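A single protein chain has been removed from this complex, and every other one stays in its place.
Our next item is chain A:
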């Protein structure tokens, strides 16, 4: 599974970084930056939670 981040709709709430800061980061203007595109195991569970929590629905997980 690959994380897709739509930086146009990201509002920088930081819920994803709070979920797993090894997978998600924010740049200087708060926009999401994906650090690990294809997370596995626990990291994948965290990414799923981040997708659910993202208030602007900027995140999704896609099958490659």
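Everything below uses one rule, namely that a contact is a pair of C-beta atoms (placed from the backbone, for glycine too) under 8 Å apart; a residue touches a chain by one contact, two chains touch by 3 or more; residues count from 1.
Convention: contacts and distances are computed from a predicted model.
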Seminar exercise, completed: According to its UniProt record, the missing chain among "Cytochrome P450", "BNR/Asp-box repeat protein", "RsbT co-antagonist protein RsbR" or "Arginine ABC transporter permease protein ArtM" is "Cytochrome P450"
Exercise. Residues of chain A in contact with the chain that isn't shown?
Worked result: 8-9, 11-15, 17-19, 21, 25-31, 49, 52-53, 55-57
